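Below is one structure; the comments refer to it alone.
Excluded from the complex is one protein chain; the other protein chains are retained at their positions.
Read from first to last, the chains carry the letters A, B and C; within each, the first residue is number 1.
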Amino acid sequence: MRKTYIAGVLGAGRMGKIHIENILYNIPNLKLKAVADINRNDKLEKWANTIGVPKLISDASEIINDPEINMVVIASSTDTHTRFIQEVAKAKKDIFCEKPIDTDLKRIKETLEIVKEEGVKLMIGFNRRFDKNFKRVREMVSSGQVGIPQIVKVTARDPAPPSIEYIRSSGGMLFDMTIHDWDMARFQVGSEIEEVYAKGAVLVDPEIGKAGDIDTTVLILKFKNGALGMIDNSRQAVYGYDQRVEVFGSKGCAIADNEPLNTVRLYTSEKIKEDNIPYFFLQRYMDSYAAELRYFIECLQENKEPSPNGEDGFQNVVIAIAAQKSYEENRPVKISEIVI
Amino acid sequence: MRKTYIAGVLGAGRMGKIHIENILYNIPNLKLKAVADINRNDKLEKWANTIGVPKLISDASEIINDPEINMVVIASSTDTHTRFIQEVAKAKKDIFCEKPIDTDLKRIKETLEIVKEEGVKLMIGFNRRFDKNFKRVREMVSSGQVGIPQIVKVTARDPAPPSIEYIRSSGGMLFDMTIHDWDMARFQVGSEIEEVYAKGAVLVDPEIGKAGDIDTTVLILKFKNGALGMIDNSRQAVYGYDQRVEVFGSKGCAIADNEPLNTVRLYTSEKIKEDNIPYFFLQRYMDSYAAELRYFIECLQENKEPSPNGEDGFQNVVIAIAAQKSYEENRPVKISEIVI
Amino acid sequence: MRKTYIAGVLGAGRMGKIHIENILYNIPNLKLKAVADINRNDKLEKWANTIGVPKLISDASEIINDPEINMVVIASSTDTHTRFIQEVAKAKKDIFCEKPIDTDLKRIKETLEIVKEEGVKLMIGFNRRFDKNFKRVREMVSSGQVGIPQIVKVTARDPAPPSIEYIRSSGGMLFDMTIHDWDMARFQVGSEIEEVYAKGAVLVDPEIGKAGDIDTTVLILKFKNGALGMIDNSRQAVYGYDQRVEVFGSKGCAIADNEPLNTVRLYTSEKIKEDNIPYFFLQRYMDSYAAELRYFIECLQENKEPSPNGEDGFQNVVIAIAAQKSYEENRPVKISEIVI
Partner (left out) sequence: MRKTYIAGVLGAGRMGKIHIENILYNIPNLKLKAVADINRNDKLEKWANTIGVPKLISDASEIINDPEINMVVIASSTDTHTRFIQEVAKAKKDIFCEKPIDTDLKRIKETLEIVKEEGVKLMIGFNRRFDKNFKRVREMVSSGQVGIPQIVKVTARDPAPPSIEYIRSSGGMLFDMTIHDWDMARFQVGSEIEEVYAKGAVLVDPEIGKAGDIDTTVLILKFKNGALGMIDNSRQAVYGYDQRVEVFGSKGCAIADNEPLNTVRLYTSEKIKEDNIPYFFLQRYMDSYAAELRYFIECLQENKEPSPNGEDGFQNVVIAIAAQKSYEENRPVKISEIVI
């Protein structure tokens, strides 16, 4: 019989709440014991109560030191990730950590070494790999139906830009948004990126430019296995959350189009009309959050190395640094140029 | 603040289990107190335990008489429906009952009168009305975007026929399968059926014919408001569970195509390929079961008459009787010919 | 080397003009020698001149008696068809005749016998069989990919009703419009119709009803091989010329959707929009008129019996008579009830 895991969650912000609800309702063999949030307040208490959280505390160490808890979800703010990973790893608990691990390569490296030494499992929440459509594309690629991948294309456009405050603290569009897309490209191609060229522009809102960021970007990737990649991003697609993936190879091409809200087409005297695509990531990717956690529990039960793991988290940040350098210097940058 | 309802469930077979899981996990403001199943056994106990059913009993009357329970889901065998509806109504509890209410028109009529006298609400589980695609078509029709409905078309094909035993006890294809489709047609058009012509054939399996039933049927409906309808059914579509609806009117046409499993298209040297449509009703309509129950709770909270209600359940059986007569006598039959 | 045929055309109305242009420009091995039209006038002369018609005359017999002409296209008014077919057949020329041959079964029968005696070939212009989409469906059916056909569905809706004058002289909707659809159904299923049930209504324009006709109709067909069929027609689909075919069988289902005007989808903040489908038959079926004539020349060159032939033309009229009877008497009518 399958082992049941007892989970603690660090952080009950937007992402933490999603994981908490999934643990409570959607993941077999995973029980929630406690949630720790440093900003515990009345509103959060009430939410926790309604949803059925057994225990809400403010001190993370209570969870880290609880001998019954054997799996921890880290969904606290990014600057706390490496510290919590290290502490949880030392407490010999397996870890599911939200992306990104950190923005400092050295700190990530040290943390991953501790994880390795302690022999616990670490999965990073690049949830889009678990979207049913993109996963199906990957199955077609890995089963050979597409042949040798030659060109991978990722389109990702948000429905509306975040606040200027958010943008200021986001680390920049390439770290905050595009990081998902080279993770997707790496996932689909099954090879590492060797070189990146990023071109950016401010086309949506001049305020974003004044804040030192871009809002539109297109990238070219070169993979170690020879494949080429293309990414295009915008902070504002007025028609919704545009998320598409295409892998072109020697035997064919797999294209995942946007997920429709419904299948209804309305034929009128003027046009044929369809409802828009999902508005944002909660609508589009909700199922993927449960799927990634279910998969992680499976990895624990079968003692498999999870994927995406810490190394993926590390690579994605390295590429972000290279892409940022490429954008700033307007030239292709080799990943090997980025040294810790 | 919204009132929370306390539910009891009668019957924990296939449909009962779906409702129980939804009450436990997916319906706000609805708490499960107890489940009664006459076939309570070890396997069921274990299932109930795992899923988190608070109390599993074998005697329905315990639920019916529990003063705390104010809403009962009836998912027991069809022959017990009218008895349970009557008892629950007399206990002044609101009722969600699986389709069909019964096959005897007189019994249904009597039961509905008791429901009316007792002043409780009764909803019948024609869940397809809550499928997001078909619901969207109805919104387009009722908001006038399609104009006056002139032709409604419903296609419903199962992936594989049920067992001959099932067919023998099913009441016949028109009662068992097509009943959903004229409910859908009535729902979409917003008018009652006046006349039906049903043509049937045995094209899938001669054994079905030997059991006295048909496995393929096409029907023409005439509505009181003048609209025409068409239904086609098959017990076996080898490519999956084919479920489509179309409403054509004076201002346009709304077409709900099958729900795809994913959005991926694979271009190969031979063909462009897509994964098949959902295999059967659990895959296709799972969300609709939660949606119908959520809607019913909303009706209770806002004191709205639910739809489909007992009258819909009655009408659908009247039409089944007329359709059966039409098939047997190979002539269009007026609904008014069917008298209790 | 392939024989070149020399064509004469009788009638230069709407359909005649289409055939004349095709012979001039689109059919290899077919040369136009002369066109006869009883209503020869200045406007027609000018058109003929511009388009490059070698000879325009008013007397059909000049063409019928021209020894160089070995193939005649009959596109004159319906009431002249049988007379011209007989005369051309006796002159030992092969014949392509527009639909319908006639509305009188006895006259058709006699004419077909003369054609047979004279040993010439006769093809009837049911052009939709040559539409690339419907032809592709038929290929899938005849190659066995759909298995044994069980349900065939034809949807045909015009963009707007013709004038009341046209309707008055059209022979009625079933003769004028639906005749194409059972021809399509027969073509797809590859079996003859045994019984038809037609339900009609006046939902588009009461004036059509006053003129003694219907504007909306749905039909159920039963084929000799056991298959069932469904047709739905409307005189007015505000979104364009809706033309779809579906064949469902034991191994699958082939669905031909409407031909799009282009492949562009426009994603906006409100909706996803596509341009409408083709507006009417000239836009949708233009290629099929050249294809049917090319095919006929191929039949002549390879001495193959063309399809659809005179017998198809006859059958389609028999079914029209049965369908009309069915509509009038509101009951299914066996084709065998129709006797000459």
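We adopt the following convention: a contact is a pair of C-beta atoms (placed from the backbone, for glycine too) under 8 Å apart; a residue touches a chain by one contact, two chains touch by 3 or more.
Note that the coordinates shown come from a computational prediction; the quantities given were computed from them, not determined experimentally.
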{"item": "Residue, one of A:216, A:243 or A:263, that touches the chain absent here", "value": "A:216"}
{"item": "Hidden-chain contact residue, picked from the options B:103, B:268 or B:330", "value": "B:268"}
{"item": "Candidate in contact with the missing chain, chosen from C:275, C:298 or C:311", "value": "C:275"}
{"item": "Residue touching the undisplayed chain, where the options are B:39, B:77, B:142 or B:276", "value": "B:276"}
{"item": "Contact set of subunit A toward the excluded chain (per top definition)", "value": "147-148, 150-151, 153, 157, 197, 199, 201, 203-204, 216-220, 222, 226-230, 232, 234, 236-239, 242, 248, 250-253, 330-332"}
{"item": "Interface residues of subunit B (partner: the chain not displayed)", "value": "237-240, 242, 267-277"}
{"item": "Subunit C residues touching the omitted chain (full complex)", "value": "25-26, 132-133, 136-137, 140, 145-146, 251-269, 275"}
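Throughout what follows, only the chains that are shown with their structure count from here on.
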{"item": "From subunit C, the most remote chain by mean C-alpha position", "value": "A"}
{"item": "Same or different contact residues where subunit C meets its copy subunit B, judged by the half mark", "value": "same"}
{"item": "Chain closest to the middle [Cα centroid of all protein chains]", "value": "B"}
{"item": "Most extensive contact between chains (C-beta pair count)", "value": "B-C"}
{"item": "Euclidean distance of C-alpha centroids - subunit A vs subunit C, Å", "value": "58"}
{"item": "Subunit A and subunit B, separation of their C-alpha mean positions in angstrom", "value": "40"}
{"item": "Distance between chain centroids, defined by C-alpha means - subunit B, subunit C (Å)", "value": "42"}
{"item": "Interface hub residues of subunit A, defined as touching at least two other chains", "value": "267-269, 275"}
